[in-house]
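Note that this complex is displayed minus one protein chain, with the remaining chains in position.
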Amino acid sequence: MIKVGIIGATGYAGGELVRLLAGHREAEIVWYGSKSYIDKKYADVYRNMFELVEDSCLDDNIEELAKRADVIFTATPQGFCASVMSQEILSQAKIIDLSADYRIKDVSVYENWYGIVHKSPQFIKEAVYGLCEVNRDAVRGARLVANPGCYTTCSILTAYPLAKEGMIDMNTLIIDAKSGTSGAGRGAKIPNLFCEVNENIKAYGVASHRHTPEIEEQLAYASGEDTVISFTPHLVPMNRGILVTEYASLKKAVTYEEVKAVYDHYYKEETFVRVLEKDVCPETKWVEGSNYVDISFKIDPRTNRVIMMGAIDNLIKGAAGQAVQNMNILFGLKESEGLKLVPVFP
Amino acid sequence: MIKVGIIGATGYAGGELVRLLAGHREAEIVWYGSKSYIDKKYADVYRNMFELVEDSCLDDNIEELAKRADVIFTATPQGFCASVMSQEILSQAKIIDLSADYRIKDVSVYENWYGIVHKSPQFIKEAVYGLCEVNRDAVRGARLVANPGCYTTCSILTAYPLAKEGMIDMNTLIIDAKSGTSGAGRGAKIPNLFCEVNENIKAYGVASHRHTPEIEEQLAYASGEDTVISFTPHLVPMNRGILVTEYASLKKAVTYEEVKAVYDHYYKEETFVRVLEKDVCPETKWVEGSNYVDISFKIDPRTNRVIMMGAIDNLIKGAAGQAVQNMNILFGLKESEGLKLVPVFP
Amino acid sequence: MIKVGIIGATGYAGGELVRLLAGHREAEIVWYGSKSYIDKKYADVYRNMFELVEDSCLDDNIEELAKRADVIFTATPQGFCASVMSQEILSQAKIIDLSADYRIKDVSVYENWYGIVHKSPQFIKEAVYGLCEVNRDAVRGARLVANPGCYTTCSILTAYPLAKEGMIDMNTLIIDAKSGTSGAGRGAKIPNLFCEVNENIKAYGVASHRHTPEIEEQLAYASGEDTVISFTPHLVPMNRGILVTEYASLKKAVTYEEVKAVYDHYYKEETFVRVLEKDVCPETKWVEGSNYVDISFKIDPRTNRVIMMGAIDNLIKGAAGQAVQNMNILFGLKESEGLKLVPVFP
Partner (left out) sequence: MIKVGIIGATGYAGGELVRLLAGHREAEIVWYGSKSYIDKKYADVYRNMFELVEDSCLDDNIEELAKRADVIFTATPQGFCASVMSQEILSQAKIIDLSADYRIKDVSVYENWYGIVHKSPQFIKEAVYGLCEVNRDAVRGARLVANPGCYTTCSILTAYPLAKEGMIDMNTLIIDAKSGTSGAGRGAKIPNLFCEVNENIKAYGVASHRHTPEIEEQLAYASGEDTVISFTPHLVPMNRGILVTEYASLKKAVTYEEVKAVYDHYYKEETFVRVLEKDVCPETKWVEGSNYVDISFKIDPRTNRVIMMGAIDNLIKGAAGQAVQNMNILFGLKESEGLKLVPVFP
C-alpha cells in the first residue's frame, strides 16, 4: 500500500483527493493535513465522510509527513509548496503539487503573474509538468510533479493536437472558459455566496488570469511557436465543471475528417480523453464525477476558424483525479486505478 | 457473471442502474430495454456512457429477455410489470420491479391509489417488499422483489426503529418530504422545465400522493398498529436527493440517549444507514451519489414530539442502488458489491 | 416627500428596501447606513444600483439620522435597535424595526430564545407588531413598529383565519417551512457558499428556531388559546421565497367550502393576500418579486387534518415590502404605494 499524505485536505480539491483515494486499491491516506481544522475530526468538516474516515486533521508539518508517507499531495495556496520544499523532503517522498508553484519554467513569469517571490526556484527545472497525456514518460521518473491547473488542463488538451500538428495559427487562439464555483475554493467570501452566484454569470480576471502563462507555455512547447493568447474565465452557477470554447484560425483549409484524424491520432488510445462524434458538443454534465475530458470541434468555413470545445470535471481531471493519475504513473500502477469513475447523470 | 436485463433503461432510474452496474464486478448488462429509443445507441441517449456502453436499445420483450438474463430490473411506469408477469417468466429469471406494482399487499388499496386495474394480482402475495434493512431474509429466497419507492425508503427507514419499539403514537405521524427533480422522471413536461423548477419550491399531491399507503402499510407492520399518516411531498430545485422531516408524539418521555440507543440497535450493523451524531441534521448533499441513508432526530420537550430526519439520494438508495442491493442479496453476493460509493461533495 | 433613513442598508433586506423605495412616489432615502461600508459608494456595494443611487454609505448614527428623517428602518442584527432606542428618537422619527427586538411582548421569552439582554424593554409594550393585515389599525398610530420576521409573516397569515375562528386544535399545529438562502443574510460564512447550498436541502434550528415564540404569541392572540407549536425551517437552494406547509387537526368535520369561506372572509379585501383556487398549491415562484402571500389548503378526511400552505417572497412581504407597507399605513398613504409589484416569472 502506498502511504499518502495530503496537505490541504479540507479544501475542495483536498476533499476530492480523499474521496478518490477511498476507492483506490493500492493507496491509503496516513495524513489529513489542514491548518484551518487542526485536531478536528475530518468527518466533522466533510460529513459525507462520516463513518468512512475516522482520522482528525493535522498541522502542516511536511518534514514529519515526508518521513511517514510515500507521496505527498499539496493542495495548498500558491507559494506554500515552494516555501517548504527541500532536497531532504524530495529524497523521502514523491511530491505532487496541486498549486502553481512548479508549473511555469520561467520563474520571472511566475513571479510576475502571481505577484509573489518563488522560495525554491532551484527545483523548478526538475519538476515535471504533470499533464499525463502529454508528459507521461517524464512523470514516470519524477520526484516532483507540478499538477496542472483546472482551466489549463482543459484548455491545453482541447487544442493540443492541432497545435502540435501546426494546423492553427497560435496567435489567433482565443480561449473562452466557463467554470463551476468549486474552482473558487471553500473560502468564505461574499462573491462566492449562494445568492451572489446563483442566477448569475460573469467574466473575471479578464486579460490577467494566472492560468494564461501556463497555457501559453505548454502550447508553445507543443507548437514550437511563440504563443500569446486571450484567455477569459467565467463563473457559472454550478458546483463542478469546466467548459472551454477555443477559437483559432486554420493555417490552411482542412476537412472535418482530416481534423478528426489528428485528434484520434493523439487521443484514440487515451483512457481519459473522449473525442466526441461529429456535431456533438461536450457538456460538463456528461463528464461530471469522472476523470474524462470530452472534446469536439467544428470547422467554420465562413471565418476559416476552427472552434474547439472541451469539458472536464474541474475537481477531478482538473485537480484531484489528475493528481491520482500522476501518482499511478509515478508508482508504476495502472493509470486508471481508482479513476474508473462513470460520469454521474443527472 | 450475473446476466442483467433492464426494461426502462433510459429513464433516470434506469440510467442510474446502468451506471451502478458498470462498477459491479459480478454482473453485466445484456439487455438495454427502452421502448422510446429502440435501436438507438444507448450512449446517444446518455452521453456520459460514450465509449463505455456500445449497445443499442431494445424493445420491451420480457419473454425473450427472461431467457437471456438471470435477473430483470423493470424501471417502468406503474402497471407495466404487472401486465407482463407470468409463472414462466418468474421461473426463468429473478424480477426486481422498481415500479409500485407489487409493493402493496391489498390489491384494492393499490387500485384505489393508482387508479388502474392490477393485471396479475396472483403474484402480489409472493412478492417480497425489498426494503433490504428490514426484509433482508425474505428477499434472499424471493423470485419477485418489489423495490420500494424513493419517498417510502427514506420515510420508513427514518421512523422504523421508533415505530417498531412502540415509542411513537403512529396516528400522529406527519411526514413532510422534499425531493430533487429527478424523481419526476425524464418525461418532457412543462412543470419539469428548468425555468419552472429553478428558484421555486412547491408542495404537490397533498393528502393524495401514491407513496402514502406504501408507507402506512410498512409502518403498520413495524408498529403492529393501524397507521394513517399525513404525507406531503415537495419539489426542490436540485437534481438529486430526498429529505424527510417526520413529526410524531412520543408515547412517554424519553431521553436523547434512549432514542439514540434504539436507532443504534437497529442500524449499527447496517452498512448503508448512518445514524448521525447529536445535533447534526442530515443534508442531501452528504449522501448524494451514494447508497447511504443519513438519519438523525431531535426530541422537543415543549411539544412532546420527536422530529426525525432522513436523507437519501433518490436515484440510488431510493431506486437503482437499493435494486442492486436486492440483487446482491438474491444472488448471495456481498450486499455492498458495486455500492461502495463515497458521497460526492460538493 | 417622506424622508427615509435606513440603518443596515447593505444587507439583503436593506438592499431590497432601497430597491422598493426607488419606485415609491412619496418617499426618498436620505441616509444609507452601513457600518461595514462607511464612505463607500452604495452602488459599489450593490451594482444593480449603478447610476440609480449616487450616495455613499454612512455610519450608524441614529441620533443624527432621527433629526434628518421622518422614518427610520433598522435592518440590523438582533439587539441593535433595542440598544439605541430612546424617547428622544421616538419623538423625532417613526421607527420600523426589521429585527426581532420589539416583536415579542414578554421580554423574558425574547431573552431566552435570543440569548441576549434586551436593552430597552420599556418600549416593548408600545411597539406595534406590524403584521399589516392583522394589526393595521394599531400600526396607524404607532411610533415604533416591530416588522414581523419572514417565516412568521408567512406562517401566521397562512393559519390565521382558522386559528381566529377556532377551527383547528392549536396544539396540533406543525409548521414545516422552507426558505431561500437570502434569508441567511449576506454574511460570508462557509455554510452559505454556493457549493454548500446548491444541490442540497437540510433542516436547521430544529425545535429551537427563534421565530417559534413569535408565531406562537401571535397565534395565541388570534385563537385565544395557549399555543405551542413545532416549527422546522429548511434551507432551499434558491435565492428567494418561503413556503410553509402547516398541519393541524380540525376541531370538527368541515367542508372545503366552509374553510374557503373563512379564508375569503378574512382576506377577500386584502390587496396582498391571494387565496388560491381549489387544488392549486402555492409556489414561491408565483409570488417572487412581489408583496403577495399566496395561500391554499387541503382537507384530509383520512387524518382529520387540514394542510395549509403559504408562499411569500421572503425579502418583500417577509421583510422590506411589509416594512414599506407599514410605512404607508403610518403616513396615511395608499397601502399599496410602491408595492404594486407583479410577480416575476420565470
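Each chain carries a letter (A, B and C) given by its place in the written order, and its residues are counted from 1.
In the analysis below, contacts are C-beta pairs under 8 Å (C-beta built on N, C-alpha and C of every residue); 3 or more make two chains touch, one makes a residue touch a chain.
All values derive from a computational prediction rather than experimental measurement.
Engineer: Sort through A:Val107, A:Ala138, A:Ile174 or A:Ala188 and give me the one touching the missing partner chain.
Structural biologist: Answering carefully, the residue with contact to the hidden chain is A:Ile174.
Engineer: Among the options A:Gln92, A:Thr152, A:Asn192 or A:Thr284, which residue touches the chain absent from this view?
Structural biologist: A:Thr284
Engineer: Any idea which of A:Val4, A:Ile29, A:Leu162 or A:Ile229 touches the chain not displayed?
Structural biologist: The one listed residue touching the chain not shown is A:Ile229.
Engineer: Check the options C:Ala22, C:Leu90 or C:Ala188 and report the residue that touches the missing chain.
Structural biologist: Hidden-chain contact among the options goes to C:Ala22.
Engineer: So that we can see where the missing chain sits, which residues of chain C does it touch?
Structural biologist: 12, 15, 19, 22-23, 46-52, 182, 199, 239-240, 274, 276, 280, 283, 285-290, 294, 340, 342-346
Engineer: Suppose we count only contacts with the excluded chain; which residues of chain B make the list?
Structural biologist: 12, 181-182, 186, 188-190, 192-199, 237-239
Engineer: Would you write out the residues of chain A that touch the absent chain, in ascending order?
Structural biologist: Residues in contact with the chain left out: 171, 174, 176, 178, 180, 195-196, 198-204, 206-207, 228-230, 232, 234, 236-241, 243, 245, 247, 281-285, 288, 298-300, 302-303, 305, 307, 309, 311, 346.
What we mean here is this: only the chains that are shown with their structure count from here on.
Engineer: Of the chains present, which has its C-alpha mean closest to the combined C-alpha mean?
Structural biologist: Central chain: B.
Engineer: Suppose chain centres are the mean of their C-alpha atoms. Which chain sits farthest from chain C?
Structural biologist: Most distant chain from chain C: A.
Engineer: Quick one: chain B and chain C, Cα centre-to-centre, how many Å?
Structural biologist: 38
Engineer: Between chain A and chain C, what is the separation of their C-alpha centroids in Å?
Structural biologist: Chain centres of chain A and chain C, defined by C-alpha means, are spaced 46 Å apart.
Engineer: Please compute the C-alpha centroid of chain A, do the same for chain B, then give the distance between them in whole Å.
Structural biologist: 37
Engineer: Please output the residue numbers of chain B that touch at least 2 other chains, ranges allowed.
Structural biologist: 199, 239-240, 283, 285, 288, 346
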